[in-house]
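Sending over a structure as structure tokens; questions will come in a sec.
Showing just some of the chains, left in place.
Each chain gets a letter, A, B and C, in the order it is written, and its residues are counted from 1.
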Amino acid sequence: MGGSDFYFYSLFVDIKFTFIKYETISITVHISKEMMKKTISNLPLQVKGVNFSYGKKNVLRNITFSVPHASICGLLGPNGSGKTTLLGCISGIKKLESGSIFLHGKAVQMMTRKEIAREVSVVPQQTGFIFPFKVLDMVLMGKAPVKEIWETPSLADREEALGVLERLGIRELSGRTFQQISGGEKQMVLIARSLLQNTDIMLLDEPTSHLDMKNQILILDLIKKVSYENRITVLMTLHDPNLALHYCDQIILLKNGQIMSQGNTSEVMQSQKLSNVYGIEVELGITSKGTRVVVPSCWR
Amino acid sequence: MSIGVGLYSLPMEVIFELVSCKLTNRAVPSELFSPSVVFWSVRLPRAIMALLVGAVLALAGTVFQGVFRNPLVSPDILGVSAGAGFGAGLAIILVGRSALAVQSMAFIFGLAAVVAAYQIGRRSRSDSVTVLVLAGVIVTAIFTAGLSFLKYVADPYEQLPAIVFWTMGGFSDIVWKDVYWTLPVFIAGTAVLFFLRWRLDLLSLGDEEALTLGVDVKKMRVLYISASTLIVASSISTCGTIGWVGLVMPHMARLIVGPNHQFLISFASVLGAIFMLIIDTLARTISSGEIPISIMTSVIGAPFLAYLLLRQEESNF
Amino acid sequence: GQGAEQTGNEEAGEDIVVTDGLGREITLSQPAERILTSYGIATHMVFALGAQDKIVGYDSPSRNNAFFNKLMPELSNIPTPGSPAEFNLEEAMALDPDLILVPGRNMELVENLEEKGLTVFGVVAEDLEQLKDSMLNLGKALGREETAQEFVNYYENTLQKVKERTENIAEEDRPVVYLVGPMGLLSTCSSEMYQHHLIRLAGGENAGGELTGGWVEVSPEHLIEWNPDLIFVVQYTADTSPESIMEDERLQGIKAVMNKQVFWFPSTLNPWDYPSPQAVLGLYWAASKIQPDLFNDLDMQAEADQFFQKFYGKTYTELGGTLD
């Protein structure tokens, strides 16, 4: 396995480097080294024993999971269960309290921002802006990680960005300013940026919120297609269990910062487990035309 | 061109003659000796300096407003002017009137002030740009107070006027030496900022989003601040504090070409350079004495900004 | 400090009545013994009148003045409650002065102090006439009438002498003089300044004579165009010296530089170019530089020594003063 060798080598180099520069943290590195022996693999995303707190408030507790290559993993859980925080940890924005996260076998903590951004693209839950950038400029920013620090987007990049907008059916928005489009349109633009970033791993925080039914399907179909064709691994939070049911290969159920259940979609999406996590009665049904749906029991 | 106009009248044919003398290495005819001095040693370095300073101040202002995501920020928000003023005052009192000492001390203290502000900002628990700006306010206050103190202890007849003179900005005393010493710094700083111009778009999105787009926010912030501070400090240490341009030029540029830093950076620099040259040309031409540059910037710049503001088609803010 | 009104009733006959620079009449029951000055020129006047031992407080800018300190080493222990800009009313009152000398232009301060029952003398000495008046009145108020009279006589004699020789010089015979002001090479005096009149009086033509305002900024182009015959550099200038002017490549074509007519305006002890008691020496000096032929009988060093001996008790040379 050439790939694995390469990673091993690069890790080795990293560790030597670490020994020289940061002697005090050599113990931590030792442990990781032990673990790496086993974990060095092609698994795109591995999360091991992650804990995280805001101040004294413990938000993630001993989170351990991994996402297989080119699969779509849904992260479900009630509000405030720690989904956004977990995505923040994976993309290296939040500093872990303990545990470690590996992207293709490389520890996030040891990667530069740019290395991370070449591996992982993020669609955030919320954004706020000062300057009224044009939509096209916003999307083009997805090219930043693959550019040298002094480069600017090329004409080819512009074409590519317009192509992505085209695929999402919002090419006509390209010249508008980001402040002057509707909520759903903003969401589409952020997804377009993430697609342009063209990473092996995509993290999406409620990508379908603010989207209409058609766009929800368009986006999720596209993600599924991209994931399959380009071998991209997707981890996304969702609130609609129906979407999870129809688009995810894997599901992780989070509650109070702990994983309640994880596995293949069919295993996890069971009424008992969902009811447990959300605290309401949920049932899986099937319509007369054969579509599987998840509905709260109270709607009966 | 601006170098043709001035109190000492230099008709175009004289300038032509002077330039051709220079190019062909001919000796200047003796009746053109004075015009030659005015042209080569007074007017040219001055015009070049005005262009340069206008460009770098507008550039630094644009960069700072992007980095701090606040349209009210000007390049001296982190204390570079106050630091430079203090440094100059210290040099005047301790070392005497050596221009070199004064300029170097101004430069060094200008940088030191920004470093101090950055260190304070960094040490605060919430590592936001607002905190950094407040740190700048603190440092500015301390160095300003320091300068007042220096004025207080200065010899009122010798050192005090020197200090006061120093703090007033202007181009009237620019000689080639000043151009030579600032030019490398200007070029270096401007080049850095120009090459990093696109990342400024990313940085202005906000820290978290910039991070996920692969921007090492802290490192980039330090880079932008350092490069801008370098050029501003070097501008201040030769031409004193020239206010307003750094705050207002970015807005004018943004009102014209929009917020995309890819274009804004270059446009703001050019606009700043042209603006400053016009201002300086007017300042030395209009009246019999020199009109302080600060009056001119306001008198010309304020109506222009008002025009742009009232004219704007769609909201740029 | 007893209020002036209280003492006014007792023995009206012996009251001293003086007029200050603002034209206000000031009544004192006896010569002032505790004086407070908040104005450098006024401090100078007090020294010239030999009344420095009466100072209980003086202006803070004079604190570091080497000349004053040489004449009166204990000055550094005397408080400095104010300057023309900032004035600590309380400290002034605490010092309990009989008479406060303030710049006449600060009307508000004058009124404010009077309201508190203090006796105030507004000093206005922007030209030599006002200087003489002020010296006379101040002399009276401080019980130094004789010295004041002597001083005025000396002044009038000198003025007379200079005027006689320079009054009738034709405009075209007046050398152009550029005076380098406090803000460095490129600041000079306008026609509204004392220094302008001084140059005229000394038989010269002020290069910046057509300018208005106070100290005015000019550009090097002006300087080259004016092409002055002489350049005087005031002692308190920034960043400039005759040497630096001589070396300035931009000024190499100027007559003053070509003929090496660039001088410090004396003196090294105190500037003589603005209206202070020693200003008369400045006039002499300027005249001897501008019209050397007309004043070749003048020995500046001797004149200065004599003047200082008379009014300060030590010669100029003894005090360490030089003329360049």
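The rule is simple: a contact is a pair of C-beta atoms (placed from the backbone, for glycine too) under 8 Å apart; a residue touches a chain by one contact, two chains touch by 3 or more.
Since this is a predicted model, take the numbers as computed values, not measurements.
Asks: How would the full complex read if you wrote each label with its copy number?
Replies: A x2, B x2, C x1
Keep in mind that, in the parts below, only the chains that are shown with their structure count from here on.
Asks: Chain by chain, through touching neighbours only, how many steps does the shortest route from subunit A to subunit C take?
Replies: 2
Asks: Give me the two chains with the most inter-chain contact pairs.
Replies: B-C
Asks: Nearest chain to the global Cα centroid?
Replies: Central chain is B.
Asks: Report the inter-chain centroid distance for subunit A and subunit C in whole angstrom, where each centroid is the mean of the CA atoms.
Replies: Comparing mean C-alpha positions, subunit C is 80 Å from subunit A.
Asks: Taking each chain's centre as its mean C-alpha position, how far apart are subunit B and subunit C in Å?
Replies: Spacing between the chain centres: roughly 39 Å.
Asks: Distance between subunit A and subunit B based on Cα centroids, please, to the nearest Å.
Replies: 44
Asks: Which residues of subunit A are in contact with two or more other chains?
Replies: none
Asks: Send over the residues of subunit C in touch with two or more other chains.
Replies: none
Asks: Can you check the complex and tell me which residues of subunit C touch subunit B?
Replies: For subunit C paired with subunit B, touching residues are 40, 60-62, 64-65, 182-187, 190, 208, 210-211, 213, 216-222, 224-225, 227, 235-241, 249-250, 252-253, 271.
Asks: What residues on subunit A touch subunit B, complex-wise?
Replies: 88, 91-93, 112-114, 116-118, 120-122, 124, 127-134, 137, 141-142, 144-145, 147, 149-153, 177, 179, 197
Asks: Using the touch rule from the top, collect the residues of subunit B that touch subunit A in their complex.
Replies: Result: residues 66, 69-71, 195-199, 201-202, 204-206, 208-209, 211-217, 258-260, 262, 314-317 of subunit B touch subunit A.
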